[in-house]
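Quick one: this structure, given as C-alpha coordinates, is what I'll be asking you about.
Only a single protein chain was left out; the remaining protein chains are all shown in position.
Our next item is chain A:
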Amino acid sequence: MIVARDLHKRFGDHEVLRGVSLTVGKGEVVAVIGPSGSGKSTLLRCLNHLETIDRGEVVIEGDTLVATDAAGHCRYVPEAEARRICRRMGMVFQHFNLFPHLTVLQNLIEAPITVKGLARDAIVPVADELLRKVGLFDKRDSYPSRLSGGQKQRVAIARALAMAPDIMLFDEPTSALDPELTGEVLRSMRELAEEHMTMLVVTHEMAFARDVSTRVIFMDGGDIVEAGEPAALFGNPSHPRTRAFLQRLS
(Lines give C-alpha, C1' and ligand atoms only; values in the text may rest on other atoms or scores of the structure.)
Protein backbone atom coordinates (compact mmCIF):
# COMPACT_ATOMS: atom_id res chain seq x y z
CA MET A 1 0.00 0.00 0.00
CA ILE A 2 1.15 3.49 -0.89
CA VAL A 3 0.19 6.58 1.07
CA ALA A 4 1.36 9.94 -0.23
CA ARG A 5 0.38 13.15 1.48
CA ASP A 6 0.70 16.71 0.27
CA LEU A 7 3.61 16.10 -2.10
CA HIS A 8 5.36 19.23 -3.30
CA LYS A 9 8.09 19.24 -5.87
CA ARG A 10 9.62 22.02 -7.87
CA PHE A 11 12.25 22.07 -10.57
CA GLY A 12 13.71 25.55 -10.34
CA ASP A 13 10.82 27.98 -10.73
CA HIS A 14 8.47 25.35 -12.03
CA GLU A 15 6.22 23.77 -9.43
CA VAL A 16 5.62 20.26 -10.76
CA LEU A 17 3.65 18.87 -7.85
CA ARG A 18 1.39 21.18 -5.83
CA GLY A 19 0.35 19.19 -2.81
CA VAL A 20 -0.65 15.87 -4.32
CA SER A 21 -2.17 13.29 -1.99
CA LEU A 22 -2.80 9.74 -3.04
CA THR A 23 -3.53 6.36 -1.52
CA VAL A 24 -3.17 3.12 -3.41
CA GLY A 25 -4.63 0.13 -1.59
CA LYS A 26 -3.54 -3.46 -1.88
CA GLY A 27 -4.64 -5.06 -5.15
CA GLU A 28 -5.76 -1.77 -6.66
CA VAL A 29 -4.86 -0.94 -10.23
CA VAL A 30 -4.68 2.82 -10.44
CA ALA A 31 -4.24 4.55 -13.79
CA VAL A 32 -2.87 8.08 -13.80
CA ILE A 33 -3.82 10.07 -16.89
CA GLY A 34 -3.41 13.67 -17.88
CA PRO A 35 -1.69 15.98 -20.36
CA SER A 36 2.08 16.09 -20.79
CA GLY A 37 3.76 18.09 -18.08
CA SER A 38 0.93 17.55 -15.62
CA GLY A 39 3.31 15.92 -13.13
CA LYS A 40 2.20 12.29 -13.55
CA SER A 41 5.64 10.86 -14.08
CA THR A 42 7.17 13.08 -11.42
CA LEU A 43 4.56 11.84 -8.96
CA LEU A 44 5.53 8.26 -9.72
CA ARG A 45 9.23 9.04 -9.46
CA CYS A 46 8.76 10.76 -6.11
CA LEU A 47 7.10 7.66 -4.70
CA ASN A 48 10.15 5.48 -5.25
CA HIS A 49 12.79 8.08 -4.52
CA LEU A 50 13.98 8.66 -8.09
CA GLU A 51 13.14 12.28 -7.31
CA THR A 52 13.26 13.87 -3.89
CA ILE A 53 10.25 15.82 -2.77
CA ASP A 54 10.41 19.29 -1.23
CA ARG A 55 7.55 18.77 1.18
CA GLY A 56 5.08 16.04 2.09
CA GLU A 57 5.07 12.44 3.20
CA VAL A 58 5.43 9.08 1.53
CA VAL A 59 4.63 5.82 3.33
CA ILE A 60 5.17 2.48 1.60
CA GLU A 61 3.65 -0.65 3.14
CA GLY A 62 3.55 1.07 6.52
CA ASP A 63 7.16 2.30 6.41
CA THR A 64 7.81 6.01 6.16
CA LEU A 65 10.17 6.91 3.33
CA VAL A 66 9.98 10.64 3.83
CA ALA A 67 8.12 12.93 6.19
CA THR A 68 7.86 16.64 6.81
CA ASP A 69 7.81 18.00 10.36
CA ALA A 70 5.78 20.91 11.66
CA ALA A 71 8.63 23.31 10.93
CA GLY A 72 8.49 22.28 7.27
CA HIS A 73 11.73 20.30 7.24
CA CYS A 74 11.45 17.44 4.79
CA ARG A 75 13.43 14.42 5.94
CA TYR A 76 14.19 11.13 4.23
CA VAL A 77 15.13 7.98 6.11
CA PRO A 78 18.80 6.95 5.70
CA GLU A 79 19.84 5.75 2.27
CA ALA A 80 20.05 2.03 3.06
CA GLU A 81 16.64 2.13 4.73
CA ALA A 82 15.17 4.05 1.76
CA ARG A 83 16.53 1.38 -0.57
CA ARG A 84 14.95 -1.35 1.51
CA ILE A 85 11.59 0.41 1.50
CA CYS A 86 11.64 1.23 -2.22
CA ARG A 87 12.63 -2.32 -3.12
CA ARG A 88 9.04 -3.32 -2.48
CA MET A 89 8.07 -1.37 -5.57
CA GLY A 90 9.09 -2.59 -8.99
CA MET A 91 9.29 -0.02 -11.74
CA VAL A 92 8.91 -0.18 -15.49
CA PHE A 93 10.26 2.75 -17.47
CA GLN A 94 9.16 4.30 -20.72
CA HIS A 95 12.56 3.57 -22.24
CA PHE A 96 12.92 0.08 -20.71
CA ASN A 97 16.40 0.74 -19.27
CA LEU A 98 17.42 -2.87 -19.65
CA PHE A 99 21.09 -3.62 -18.97
CA PRO A 100 22.54 -3.97 -22.48
CA HIS A 101 25.64 -5.87 -21.39
CA LEU A 102 23.59 -8.64 -19.79
CA THR A 103 21.46 -11.30 -21.43
CA VAL A 104 17.73 -11.38 -20.78
CA LEU A 105 18.15 -13.98 -18.05
CA GLN A 106 21.05 -12.09 -16.49
CA ASN A 107 18.91 -8.93 -16.49
CA LEU A 108 16.34 -10.78 -14.41
CA ILE A 109 18.66 -12.43 -11.90
CA GLU A 110 21.14 -9.58 -11.38
CA ALA A 111 19.27 -7.78 -8.59
CA PRO A 112 17.95 -10.87 -6.77
CA ILE A 113 21.53 -12.17 -6.54
CA THR A 114 23.30 -8.88 -5.83
CA VAL A 115 20.68 -7.26 -3.61
CA LYS A 116 18.91 -10.15 -1.94
CA GLY A 117 21.88 -12.49 -1.93
CA LEU A 118 19.87 -15.31 -3.48
CA ALA A 119 21.72 -18.29 -4.90
CA ARG A 120 21.77 -18.48 -8.67
CA ASP A 121 20.14 -21.91 -8.55
CA ALA A 122 17.30 -20.52 -6.48
CA ILE A 123 16.46 -17.57 -8.70
CA VAL A 124 16.99 -19.01 -12.19
CA PRO A 125 13.85 -21.21 -12.07
CA VAL A 126 11.86 -18.19 -10.86
CA ALA A 127 13.26 -16.08 -13.69
CA ASP A 128 12.52 -18.80 -16.24
CA GLU A 129 8.95 -18.96 -15.01
CA LEU A 130 8.58 -15.18 -15.31
CA LEU A 131 9.99 -15.28 -18.84
CA ARG A 132 7.48 -17.97 -19.76
CA LYS A 133 4.75 -15.82 -18.31
CA VAL A 134 5.64 -12.86 -20.52
CA GLY A 135 6.21 -15.23 -23.45
CA LEU A 136 9.94 -14.71 -23.84
CA PHE A 137 11.50 -17.89 -22.53
CA ASP A 138 13.04 -18.53 -25.94
CA LYS A 139 14.86 -15.17 -25.67
CA ARG A 140 16.41 -15.92 -22.30
CA ASP A 141 19.99 -15.99 -23.60
CA SER A 142 19.62 -13.10 -26.06
CA TYR A 143 21.00 -9.65 -25.44
CA PRO A 144 18.43 -6.84 -25.22
CA SER A 145 19.59 -5.25 -28.48
CA ARG A 146 18.24 -8.31 -30.31
CA LEU A 147 14.72 -7.71 -29.03
CA SER A 148 11.87 -5.59 -30.34
CA GLY A 149 10.58 -2.73 -28.21
CA GLY A 150 7.61 -4.74 -27.03
CA GLN A 151 9.84 -7.65 -26.08
CA LYS A 152 12.22 -5.32 -24.24
CA GLN A 153 9.37 -3.91 -22.22
CA ARG A 154 8.10 -7.38 -21.33
CA VAL A 155 11.61 -8.29 -20.18
CA ALA A 156 11.61 -5.11 -18.10
CA ILE A 157 8.33 -6.18 -16.50
CA ALA A 158 9.73 -9.64 -15.77
CA ARG A 159 12.93 -8.10 -14.38
CA ALA A 160 10.94 -5.97 -11.96
CA LEU A 161 8.82 -8.97 -10.94
CA ALA A 162 11.93 -11.06 -10.27
CA MET A 163 12.48 -8.95 -7.15
CA ALA A 164 9.05 -10.08 -5.93
CA PRO A 165 7.71 -6.56 -5.32
CA ASP A 166 4.42 -5.83 -3.57
CA ILE A 167 3.68 -2.93 -5.87
CA MET A 168 4.45 -2.26 -9.53
CA LEU A 169 4.90 1.25 -10.91
CA PHE A 170 4.63 1.81 -14.65
CA ASP A 171 5.87 5.06 -16.15
CA GLU A 172 4.28 5.34 -19.60
CA PRO A 173 5.28 1.76 -20.43
CA THR A 174 3.95 1.83 -23.99
CA SER A 175 4.76 5.42 -25.00
CA ALA A 176 8.02 4.50 -26.74
CA LEU A 177 6.46 1.62 -28.66
CA ASP A 178 4.99 1.33 -32.12
CA PRO A 179 1.22 0.92 -31.92
CA GLU A 180 1.38 -2.71 -33.02
CA LEU A 181 3.74 -3.52 -30.16
CA THR A 182 1.76 -1.90 -27.36
CA GLY A 183 -0.77 -4.72 -27.33
CA GLU A 184 1.66 -7.40 -26.15
CA VAL A 185 2.88 -5.19 -23.30
CA LEU A 186 -0.64 -4.26 -22.24
CA ARG A 187 -1.55 -7.95 -22.28
CA SER A 188 1.24 -8.73 -19.80
CA MET A 189 0.11 -5.84 -17.61
CA ARG A 190 -3.49 -7.00 -17.78
CA GLU A 191 -2.46 -10.49 -16.66
CA LEU A 192 -0.59 -8.95 -13.77
CA ALA A 193 -3.68 -6.97 -12.79
CA GLU A 194 -5.77 -10.14 -12.89
CA GLU A 195 -3.36 -11.66 -10.37
CA HIS A 196 -4.21 -8.71 -8.10
CA MET A 197 -0.83 -7.08 -8.18
CA THR A 198 -1.01 -3.57 -6.78
CA MET A 199 -0.29 -1.32 -9.73
CA LEU A 200 0.13 2.37 -10.35
CA VAL A 201 0.23 3.07 -14.05
CA VAL A 202 1.00 6.40 -15.70
CA THR A 203 -0.38 5.97 -19.17
CA HIS A 204 -1.75 7.51 -22.32
CA GLU A 205 -3.56 4.26 -23.13
CA MET A 206 -7.13 5.23 -22.35
CA ALA A 207 -8.42 1.79 -23.26
CA PHE A 208 -6.16 0.24 -20.65
CA ALA A 209 -7.20 2.82 -18.06
CA ARG A 210 -10.86 2.21 -18.81
CA ASP A 211 -10.81 -1.58 -19.04
CA VAL A 212 -8.18 -2.73 -16.58
CA SER A 213 -7.84 -0.15 -13.83
CA THR A 214 -9.97 -0.11 -10.72
CA ARG A 215 -9.52 3.63 -10.33
CA VAL A 216 -8.46 6.45 -12.62
CA ILE A 217 -6.73 9.62 -11.53
CA PHE A 218 -6.72 12.66 -13.78
CA MET A 219 -3.82 15.05 -13.16
CA ASP A 220 -3.34 18.52 -14.56
CA GLY A 221 -1.08 21.38 -13.55
CA GLY A 222 0.70 19.41 -10.84
CA ASP A 223 -2.37 18.34 -8.95
CA ILE A 224 -5.05 15.67 -8.98
CA VAL A 225 -8.10 17.21 -10.59
CA GLU A 226 -10.41 14.27 -10.43
CA ALA A 227 -10.35 10.63 -9.44
CA GLY A 228 -12.87 7.86 -9.60
CA GLU A 229 -13.93 4.55 -11.04
CA PRO A 230 -13.10 4.32 -14.73
CA ALA A 231 -16.72 4.04 -15.83
CA ALA A 232 -17.64 7.21 -13.94
CA LEU A 233 -14.59 9.23 -14.88
CA PHE A 234 -14.69 8.37 -18.56
CA GLY A 235 -18.46 8.24 -18.87
CA ASN A 236 -19.37 11.28 -16.84
CA PRO A 237 -16.35 13.43 -15.92
CA SER A 238 -17.36 16.04 -13.40
CA HIS A 239 -14.55 18.55 -13.84
CA PRO A 240 -14.41 20.72 -16.98
CA ARG A 241 -10.64 20.17 -17.35
CA THR A 242 -11.16 16.40 -17.34
CA ARG A 243 -13.88 16.78 -19.93
CA ALA A 244 -11.67 18.95 -22.10
CA PHE A 245 -8.79 16.47 -21.87
CA LEU A 246 -10.93 13.47 -22.74
CA GLN A 247 -12.61 15.33 -25.59
CA ARG A 248 -9.26 16.21 -27.10
CA LEU A 249 -8.35 12.54 -27.14
CA SER A 250 -11.47 11.29 -28.87
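Note that a residue touches a chain if its C-beta (ideal position, glycine included) is under 8 Å from a C-beta of that chain, and two chains touch if they have at least 3 such contacts; residues count from 1.
Operating definition for what follows: contacts and distances are computed from a predicted model.
Colleague: For the chain that's not shown, choose its UniProt protein name out of "Phosphonate C-P lyase system protein PhnH", "ABC transmembrane type-1 domain-containing protein", "3-isopropylmalate dehydratase large subunit" or "ABC transporter permease subunit".
Modeller: Of the names offered in "Phosphonate C-P lyase system protein PhnH", "ABC transmembrane type-1 domain-containing protein", "3-isopropylmalate dehydratase large subunit" or "ABC transporter permease subunit", the absent chain's UniProt record gives "ABC transporter permease subunit".
Colleague: Of A:163, A:177 or A:224, which one is in contact with the hidden chain?
Modeller: A:163
Colleague: Please identify which residue in A:7, A:46, A:89 or A:233 touches the non-displayed chain.
Modeller: Going through A:7, A:46, A:89 or A:233 one by one, A:89 is the residue touching the chain not shown.
Colleague: Just name the one of A:24, A:98, A:158 or A:216 that touches the chain not displayed here.
Modeller: A:98
Colleague: Where does chain A touch the missing chain, residue by residue?
Modeller: Counting over the whole complex, chain A touches the hidden chain at residues 48-50, 79-80, 83-84, 86-87, 89-91, 93, 95, 97-101, 110-111, 114-116, 143-145, 159-160, 163.
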